[in-house]
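Mind having a look at this structure? Questions to follow.
All protein chains but one are shown at their positions in the complex.
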Amino acid sequence: MTTRERQRLEAAPQDRDRLTRDLLRPVLHTSPRIYLTMMALGAFVLAGLVAFVYQAYWGMGVSGLNRPVFWGFYITNFVFWIGISHAGTLISAILRLANARWRRPVTRCAEAITVFALVIGASFPIIHLGRPWLFFWLIPYPSERGIWPNFRSPLLWDFCAITTYLTGSLAFLLLPIIPDWATLRDRAIGWRKKLYRVLALGWRGTPREWHRLEMAMRIMAVVIIPVAVSVHTIVSWDFAMVPVPMWHSTVFGPYFVAGAIFSGIAALIIAMALLRKILHLEEYLKPIHFDHLGKLLLVMSLLWVYFIVAERLTVWYGNATPEVAVLLATQRGKFLPLFWTMVCCNFLIPFPILAIKRLRTITGTVIASSTIVVGMWLERFLIVVPSLEFKYLPFSWGNYRPSWVEITITLATFAAMPLLYLLFVKFVPIISMWELKGGEHPEPAAAAELAPGHEASDPWEGTLPSAGS
Amino acid sequence: MSRRWGMVIDLDRCTGCEACVVACSAENNIATAGESQAAKGRAIHWIRVERSWEGEFPNVRVRFRPVPCQQCDAAPCEPVCPTYASYHNAEGLNAQVYNRCIGTRYCANACPYTGRFFNWFQPSWDKPLQLQLNPDVSIREAGVMEKCTFCYQRALVAESQAEAEKRPLRDGEVSPACVQSCPSGAMVFGDLNDPASAVSRLAGLDRGVKLLEEVGTFPKITYLARES
Partner (left out) sequence: MRRRTFLMFSAATAAGAMWDVAVEHGAPGKELVRFIPETKLIPGVTVWRPSVCAQCAAGCGLSVRVVEGDAEVVRKGQSGLIKVGLAKKLEGNPGHPVNRGKLCARGQAGLQVTYNPDRLSHPLRRTGPRGSGQYAEVGWEEALGELHARLGPLASPSATSSLAFLTPPLRGQRRALIENFLSGFDGSALVSFEFFDDRVLREANRLSFGRAQLPTFDLAQSNVVLSFGADFLGTWNSPVAQSLSYGTMRQGRSGVRGKFVQVEPRISQTGASSDEWIPARPGTEGELALGIAHVLMSEHLRPAAAAGSAGRWIAGWSDGLPEYRPEAVAWKTSVAPETIRGLARQLATHSPAVAIVGGAPLAQTNGLFTALAVNALNALLGSVGKPGGLQFTPQLGSIGPAAPAKSKSNAANLSGNIQTLAQQIRTGKPKPVGALLIYQANPVFAAPPDWQVKEALVKVPFIASFGSFTDETSSLADLILPDHSYLESWVDDLPESGAAEAVLSLAPPALEPLHHTRATPDVLLDLAHRLGGPVAKALPWKTYEAMLQDAYTPLRHLPGSVSAASDDEFWSKVKDQGGWWSAGPVPETKPTAARGRSQPVKNQEPEFDGPAQDFPFHFLPFPSQQFGDGRHANLPWLQEMPDLLSTAMWGSWVEIHPGTAQRLGIAEGDLVEVSSPHGVLRAPAVLSPGIAPDVVAMPVGQGHERYGRYASGRGANPMAILGTKTEPETGALAWAATRVSVRRIGKGELCLFSVGPLEWGAKQLKR
């Protein structure tokens, strides 16, 4: 903290205290309702674990997968959750670099989504393995037999990209928490104090530490963006690299990245709205945040439409028999209901809500986001399954219907996300206290913004709880 | 020069009798899936006879073609395997190392011919049906992919026999179970690197076509088109 900042905080001690009190409340106090919710969610997760063990015990046959649909719900979920993970880190990194100050209450919330969605997403390739206990054969480690994984396989690229992204995202999430943990360390008692003492890594708030943190965050923000883009590009290459009709497409890289950001923002909006409600953060997560994110969502929705048109129009125009079979199956055949539901969810419903300013309220954006999450899940499904059902040789076309095992595991991951999130907010202030308090450790030049004269023009202004009112 | 095993399937001779299908199951220890699993698309047939109805009554024609793994020279199944379970052996076959397979099923998706099969459950045989199992072919546990091997075990036996007799392998000495059984002689197997072999000669006929040639897999199976 610079001297100016400290002075500012000292000048408004009641403001500072209230902020800290508000944001620490969810960490230090837990209502029985939260426990109940956690138990309910935990039950779902447990059911998913049981289903997974059941599947590992008996074999993949307990799923609805078959020949030729060798990939189904699990890979859909994998792509979906990896997509969701793009919410956070990418958004917060871009906004950080762009110095958009309205992002401050949003960043941590978003970054947490990234980490959890990545963990969930990355578990699916393992859940989906025929012999999941051998998953470590995917890891390039020097073995005494000199056997390495196949670096030509997109799955290995996936593995590398996801682990890199997970590591980066974790650092990106955890680094800025350190000062807050230090705050907690100073306030908590009992075992929590011990815990936070460890987690705070001896943070004392010296200028040197602040400087280091800031530098680290800058570097991370720059590095994490290409990593994030590459991750979903590589996920798309799992499909695009093989000669399967409608998979083998050059547009898949950007298409997947756009879709990922799209679903990620939607997930972020939903998460924010829930946190706002549950943790009573109405004064910190304000309509303007939803409005801004809503605009971003609108842009992504349009981009998504652009990509899907680009993908499908070229296939239709190209008129190659195997691809057209898949195209028609999705648009006019057995997948018609799902396809048009997806179009409604991803565009026809959210577009007017997000485009009309009057509708771009918190409720409006949440509705739009909810349909988008559903729509984007369907999109992943419609990428994975129809191409496999309608592969080249019509004699070997197939059908896919998920079994209870796949549905249970899918639901479990949808429960795991809020569960992990709830646990997270019980240990970490979900809104970065120090960033909110001080702005982001402003440069001396930028610090001028803090001067009274500039405050009116600051879009961030007014989103802070007004001190003393 | 090393061998390059290849096959020719004459669709003008094929009668769709499916002797090859049962021969394959018998030779390669393929377990039956049973009705409920078969109905879910989990029956394993390394070779299948595809059927196509063409025309309207009464001008109806039927076509069929036996489709085993095409043993592609540029096989899409090979590069995608993260553990090298699916690889190209020295004689050009797309081999599958069952022990190395972790069951990503990526290869099965990549195969344009849907010629790869997955063990959804642990295979089992009602006693004493297990006595029929071929000791030269390992059985595959749940969770691994399997596929046509061109009955490589037969080639190995013939090669060691020829070696013991200190003579080169004769054309036609090696034949996979499907080729061996084919009553109408529709299938011919041999070394494509030997220009004098029957399979090389037949593969060069004008009637020869490759299945899904446009995908660029360079299959080692040549189909001789039906002449009517």
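Structural remarks
Labels for the chains are A and B, by order of writing; each one numbers its residues from 1.
In the analysis below, a residue touches a chain if its C-beta (ideal position, glycine included) is under 8 Å from a C-beta of that chain, and two chains touch if they have at least 3 such contacts.
None of these values were measured; they are calculated from a predicted model.
Note that of A:393, A:419 or A:436, the residue touching the chain absent from this view is A:393.
Within the complete assembly, B:41 is the residue of B:41, B:76, B:92 or B:176 that touches the hidden chain. Seen across the whole complex, the unshown chain contacts chain A at 57, 321, 325, 393-399. Residues touching the missing chain, restricted to chain B, are 10, 12-19, 21-23, 25-27, 32-35, 38-39, 41, 43, 45, 48-58, 60-65, 98-99, 122, 125-139, 141, 157, 177, 180-186, 207, 209, 211, 223-225, 227-228 (touch as defined at the top).
Methods note: only the chains that are shown with their structure count from here on.
By the touch rule above, chain A contacts chain B in their complex via residues 58-61, 64-71, 125, 128-132, 134-135, 137-138, 147, 149-150, 152-156, 159, 238, 241-244, 388, 391-393, 395-396, 398-399.
Chain B contributes residues 37, 40-42, 48, 50-52, 67, 76, 79-84, 100-106, 108-110, 112-114, 117-122, 141-145, 211-212, 215-217 to its touches with chain A in the complex.
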